[in-house]
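Apart from one protein chain that is not included, each protein chain of the complex appears where it belongs.
Each chain gets a letter, A, B, C and D, in the order it is written, and its residues are counted from 1.
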C-alpha cells in the first residue's frame, strides 16, 4: 500500500483532479492519493512549497508547478528527473507534447517534470466593434494601434480604451516585454547563456510606451494587472486585450457585458516578425524527499497522459498539452473555442528556462513597470535590464 | 465580640504544622522571579532564539539553492556582497525613510486619536470601535484595500479629489506619489496601535493632577505638555519601540500596493529579504540581509531603551 | 471620572465640537470597513463603472451566499477564533507572570531581561519561517492549532509584557500588600488584585494579541495545509483565482471576519471602564 | 477684591443632593474654617469654589465676579488638596515652581520664593526628590508649599495638616496664621481638627449634611452653640448631653437629680414648664464636688491624658465625660461625685435640638 500526497493548485479545479486521481486509484489498488493545497495563486503556492521543500519535508510526493519553476526546483535538487524511468525512450517520450513544453521541462538534458496542462496568451478583441467598423483582426502591432485609434475615435466613448495589457510589476509584465522581443526573432537565453539584444529590448519597451503615449493604452497602465485587463474588457471598456486563456470563460459568463461579442486570435507580430505568445501552464514534479519516488513517477506519467489531458479539457476547461487533443471530437464539443486556441498555443514560447528565473523575472517586470510609469526611458530601462541580467546569468 | 472558637478559626499554622508544599507558594524573590520568567524564556528560546542562531549560521554560508552548488562556508562574503548591491542600499534607504516618516506620523495621529477618544463621549463604543477597526483589518488586505483606494480610476481618493475639483494623480506611476500613498496607508493602519497603547496610558493619569494644574493656572496646552505628555512617556516609548520595529520590517503594505514599483522605488528591505529567500532561494544572502535588519532594529531599540533608562 | 467637570469641559469644550470629533474618529476608523461592506453588496460589474459608485446601486447578498458556499467560511472563522483566543490567553498568562516579575521583584539585570525580550521581537518571523517549520515538524505539531498558537504568542509577548509592566508599576504596592496580609500568596495577590486593577492594560494587551493572531497569514499558510485547519486570512485568499480577485465576494468574507472582532471589542470595552484605579487609596 | 460669597449653592450627583443650598459671605482677608462630619460636603464645596466641580445651583462670587463658569486657572486661587495631587514626574522644586513658571514669573524670582517656602515647611533638603520618594507627611508639606509660593487671592486648604505629627502640625499651623497676618489673603480652610478650627478661624462654618448649621467666631460657636449638633461637634472632648425636663426653674433628670437654672436661663425657660430639654455640659465645666451643683454617677472609663484626666461616668442613660486635673484618677466602678456650674450649662429644645438660649 502506497500513500501519495499530491500538492494541487487550488485555483485549477482540485475537485476535477480528484476524479482523475480516483481513476488511477481504481486501476492501482495499492495506491492511495491524498490532496494537499496551499494558497490560491502561483505565488502563494511557491511560498508554501519553498518552505516545505527547504525544510526537506518527506510527507509530500508529487507537486504541481507553474511552468516557470521546474528548472528552479531541479537546480535546488528538490525534484527527481524522469530520465531513469523513461530510459532511452526519453527524447521520444517528450516529443508527444507541444514542443514548448518539452523545452520547458528539460534542463541540461534532464526531464525535470512532466506537463500537466497548457496555457498561453491570446489577443481578445471586440468582434462586434471590429465588424461595425469593418476592420479585420490585426496581424501586427501597428495594425492594432491603427485599428484601436480608429474605433475609439469613432465611438466617442471616453471610457473606451484601445488596448489593455499588463504593466504592473507582476509576472504578466515579463510576458508583456517578451511578446514583441520574441516576435523580432530574438531570444533572451540560449543554451543557458544570456543572449540579450539590447536594441530589440529598447524597441519592445518603446512599442508599449508608445501605446501609452499615443493614447491606445491607458495612462495608468503601470497599475494594470492581469485581472484588471479581464474586468475592463468584460465591462465593455476595451477593444483589444492581451490575456491568458482563463479570460475566455469569464467573458462568456452571465455577468459579462461582452458575451458573444468576443473574438480571439493569436497575438500580433512586430512588422516583419513572427507572432509569438507567452507560454503558461503547469507541470507535475516528484519531490526529491519523497519516500515513494518510483510510485510517484509512475503516477505522474499517468497524470501527464493524453487520457487525463482530454479528461481535464472536457471537465475543467484546461488547455491540453498534446496537439491532437485539441481536435478530439469530445473536446471540441465541450469547449469549441479550443479550436481557435491551438494555433496560438503552438506559437507560444517558454520563458527562459533557468534556475534563476525568479531573478530574471524580477528584473524584467520592474523595468517594464518603471518604463510604463514613465520613470525610465526605454533606453535607460534596457540598459539597466541588461546590466542586471548579466549579473544573474553570467 | 469574639469567642474563643472564632479566634482559632484564622490561626496561622504553627511552624511544625506547615505543609511542606506551602513552601513553594512563597519562594524567595529570586526564585519567584526565575519561575515567573521561565515560561516566557522557554517559549522565546524555542520560537526565536534557536531559529535565529540557525539564521545567523546560514548567513555565513554560501547557500543558494538555485546555484546547483552545494553549501559551503563563506565567511563574510555575503556581507561583502551586500555593500556592493545597489538594491540593498536602495531598499534599506526606503525602509529607513518609511520608518522616519510613518513612525512620527503614526505617533502624532495616534496621540490625536487617543486624546480624542478619551473625551467623555456619551456613547463610547463607536469611538473605541473605530479606533480598533483599522488595526483589526488583516494587514494583507489593508494593503489591497488601500491600493484600490488609491487606484487612479476606480479609487475613492481620486474620486473625492475630483468631486472637490482637483485632478487626481496616477499614484502608482510616480515614485514619490506611490511612496506617499504607502506612507499614508501605513500611518492609517498603525496609528490605531499607537492610539490604543496611549489611550491605556491616558487612563492611568489621575484626574486630580489636572485639577492641581488647572488651579496652578496651566491652560490646556500647558497641561498637555506638562502633565499629559510626561506621564504618557512610558506608554509612548513602548508604542514607539514596537512601531519602529514593525516599521523596519515593513512588508505587506508596499508588497500588496506597489510590489515595490514603479521599478524598485518603493521596495523595502523586508521585501528584498523575502525576495532573496523565498523567490530566489538564496538563503545565504537572504539570511545575511535578515541579520543586518536585525542589527538595525536592535540598534534602534537600544536607543529607545537608553532613553527610558536615562529618565527612569 | 465619569462626570463632567468644568475643567474637562473647557479642555475640549462644547457638545458640537465633541460630536464633530467623534465623527472624524468614526470616519477615519470605519471608512475602509464601510467601503468593504458596500462593496460586498455590489456586483462585480459595478466595480468597473466610471465614475465610481459609493453606495451599491442594486444591493445583493449573493456575495455572502457565495462566500459561505464556495468555501467553509464558518470553519475558517472557528479556526481563527480558537487560535486567536487560545494564543491570547497564553500570551496574557505568560506576559502577566513575566511583567509582574519585572515590575515588582528586585531582580538584578532587570533592564537587560527587558531588553532581551524586546530584542527577540526585532527578528521578523518571516525570515524564520523555514527553521520554525522544521521545529514544528519535529514536534509533530504541523497541522494543529498549537503550531500557530506558539508563534503567535511569541509575536505578541514582548509588547504585552511591556504594556503590563507599565501598568503594574502604576498599581500602588499597598493594595497588593493588603491582599497578602488578607491571606493571599504573591501570585494570589497578583491575580486577585493587581490584574483586575490593570484591566485597561490587560484589555489593551489582550486586544493586541488577539488581533495579531487574527491577522497573521504566512505562518498559517505554511504550517497548516490541512483544509480543516485553515484560518480566516488564509481562507479568504482561497476566493482568489490565479489571476482573478473577486472583490465583492472577498469583501463579504472580510465583513464576516471583522464582525466578531468588532463584537468582541464592544463587549470588552463596556467592561473596561476607565479610571478603575482611582479612589482606592488616599493619594 | 477677594471676598468670596456663596449664594444658594447646590451640588447634586444625579439624584443625590450633596450640598443643599449654602449661603455665606466671606470678607476680604477673612480666615474662614469649614468643619463638619465626614461626608458632609466640605471638600465638595471647596472644589466648587475652585472650579473643579460644576455647580448644580446657586452662585459663587470671588470679589465682584460671578465665577460659576470660570475655569479654575482664571479664579486666582491656590489649593492644597486632601490627596496632595503632586506631580509625580516633577521634583519637589519643580512641583513648587510650576504655577510660577506657568504665570511667567522670571526664574530669578522663583528660586528665592521657593527657598523661603521650603525653609518654612522644613523641606529644603527634599527639593530634588520626586514625590514617590517622600513619606506621607513630607508629601503633604510639599503640597502646602506649592500653594504658598503662589500668593493668590484666595487660599483653599483641604485638611492640609491631617498627616503631620502634632509638633509639626502646631508649627505649620502657627506659620499659616502668621502667613495670613502677613499677606492677608482670604483663606478658606477645611479641617476636622478642633484646635486648628478654633485657633485659626476668624469665623467657623459648621456644615451638616450639606447645610450650614451655624456660622460664627470661634468664641460664638464654642460658647453659644446654636444646636445640639454644633455643641457636640465643636469642642474636644465633646460636650455632654443629658435629657431632662424643666420643672419649677430647675432641670430635672430621670433618677431624681436636678440642676437649678440661673435667673437668666430661667427667664428664657419661662412658659416651657414641663418641656423636655437637652442639657449640654462641656467636660471642662465640671468642677470639684461641692464647688458647683452636685451630680454623681458610676465611673466607667478613665483616660489619663497627662495634662488632664478624662472621666467617663454613667448618668442616667447617658455617659458623661468630665475633664479634671491629671492627679484625679478614680477607678472604674467607683461612684463619682462631681459638681456643675449652673451658669455654664446649655439648654436645647429636645424636639428641635435648637438652642433655647
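Operating definition for what follows: a contact is a pair of C-beta atoms (placed from the backbone, for glycine too) under 8 Å apart; a residue touches a chain by one contact, two chains touch by 3 or more.
These numbers were taken from a predicted model, which means no experiment stands behind them.
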### Task
Can you work out which residue in D:6, D:93 or D:233 touches the chain that's missing from view?
D:233
### Query
For the chain left off this view, which of C:74, C:138 or C:181 is in contact with it?
C:181
#### Entry: Touching the absent chain when the full complex is considered, from C:197, C:221, C:238 or C:255
C:197
### Residue among D:222, D:315 or D:348 that touches the chain left out of view
D:222
### Query
In the full complex, which of D:2, D:43, D:153 or D:240 touches the chain missing from this view?
D:43
### Message
Please output the residues of chain C touching the missing chain, sorted low to high.
### Response
1, 172, 174-175, 177-186, 188, 192-193, 196-197, 199, 275-283
### Query
If the missing chain were put back, which residues of chain D would it touch?
35-39, 43, 82-83, 135-138, 159, 162-170, 174, 177, 192-195, 198-199, 218-219, 222-223, 232-238, 282-284, 301, 303-308, 310, 323
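Convention: only the chains that are shown with their structure count from here on.
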### Task
Considering only mean CA positions as chain centres, point out the chain farthest from chain B.
D
## Note on the structure
Note: chain C sits from chain A at a C-alpha centroid distance in Å of 40
### Geometric centre distance via CA averages, chain D-chain A, whole Å
93
### Query
chain A: which residues touch two or more other chains?
47, 51, 54
### Task
Name the residues of chain C that each touch 2 or more other chains.
4-5, 7, 10, 47-48, 50, 130, 237, 245
